[in-house]
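Complex shown without one protein chain; remaining protein chains in place.
Presenting chain A:
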Amino acid sequence: MREPTFLILTALATGPRHGYGIIQEVTVLSDRRVTLLPGTLYTALDRLTAQGLVEPDREEVVDGRLRRYYRLTPGGLAALESETARLRQLATAAETRLRALRPRTT
């Protein structure tokens, strides 16, 4: 799973969000390293919808602008959990090896 996909799923883990909300949340989650552009976001949302990981939730109109909310499907939640576990395992393995490199102080 690519990083933007992981971040989009993570952004939706706490509840449905509209496109602008996802972009803002991804920027925060990535500590401003990743800023999704609208075209890229919708390409990803279309792909995730086709894969059954995300689905439309509801619509609302704010200041005359249509906003459609998206939510994780059970499949999307499972994919996020699986990817999180994989990344955690990798991070733990890397930390273990890095710890071994550090000079002993005692």
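Quick note on the criterion: a contact is a pair of C-beta atoms (placed from the backbone, for glycine too) under 8 Å apart; a residue touches a chain by one contact, two chains touch by 3 or more; residues count from 1.
By definition in this document, contacts and distances are computed from a predicted model.
Set against the options "ABC transporter permease", "Fumarate hydratase", "Lipid-transfer protein" or "Glycine betaine/proline transport system substrate-binding protein", the UniProt name belonging to the omitted chain is "ABC transporter permease". Interface residues of chain A with the unshown chain, by the touch rule above, are 16, 18-20, 23, 37-43, 46-47, 49-51, 56-59, 65-69.
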